[in-house]
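Only one protein chain is missing from this complex, and each of the others stays in its spot.
So, chain A:
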Amino acid sequence: MNGDGTVYARGLRKCYGDRVVLGSIDLDVKCGEIVCVIGPSGSGKSTLLRCIDGLEEADRGILRVNGEDLGFVETETAYRARNRKEVAMQRTRIGMVFQQFNLFPNMTARENVMAGPVLVKGVAKKTAALRADSLLADVGLSGHGDHYPWQLSGGQKQRVAIARALAMDPNVMLFDEPTSALDPERVGEVLAVMKGLAERGMTMLVATHEMGFAKEVADTVMFMDGGVVVEQGPPTEVLGNPKEPRTQKFLEKVL
């Protein structure tokens, strides 16, 4: 498995009809860097992460994840779509955690975590099950392997979802508002798992409204509004001493 763990973008643009959702985004995420993307709803945070996971396609611009152009190959005049197998391979190296968990309801927690390795990588079921149990233990859910998603709380589901993404050994992890759908008292347990992951050197892009988490864990905070990056820098600067009036206004409201 090749490493890398970087995300690089230049002039990434996307429109829905007339509405600009991403207006020329530049990104330089180093290996092991934790980037928290903050901003109001509809600012393009989710769309940016979804583009990086290949769930949505940018209209124009350069997007390299793990050092490779995502989903396309650059030629003289255009970006040509890669074949499905190559795209799938690229995606296995990017982990995505969704706001609504999106666990497979027809599978137990263990089977959810095993799904990627077994169905995509062809790992033997026994090996995958052992690995799944150890991943579930890592996120504090040992003994929950046989539970179906409907038997788990929101925080537990989200931790299973994190384990499911980690089972593919990704080099980059994307979190799309991972705690926004949780009861307030369940937020902490998910953030704790993410913090542990950050400490182990995983490259992470996190769209979030949890300013405390951003302040404590992020190397870089990006403030997005209207599809553009308004301000970015270390949390002490962006959160502690924002220069842009739009950032100041947003932080006044959420803090």
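Criterion: contacts are C-beta pairs under 8 Å (C-beta built on N, C-alpha and C of every residue); 3 or more make two chains touch, one makes a residue touch a chain; residues count from 1.
The rule is simple: contacts and distances are computed from a predicted model.
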Undisplayed chain, where the name is taken from the UniProt record, one of "Ring-1,2-phenylacetyl-CoA epoxidase subunit PaaA", "Septum site-determining protein MinD", "Amino acid ABC transporter permease" or "Methyltransferase domain-containing protein": "Amino acid ABC transporter permease"
Selected from A:T127, A:S153 or A:T236 as touching the chain missing from the view: A:S153
Sole contact to the chain not displayed, among A:M89, A:V123, A:A192 or A:L251: A:M89
Option from A:D53, A:D133, A:E210 or A:E231 whose C-beta touches the chain left out: A:D53
Contact set of chain A toward the excluded chain (per top definition): 53-55, 84, 87-92, 94-96, 98, 100-106, 115-116, 119-120, 148-150, 153-154, 157, 164-165, 168, 181-186
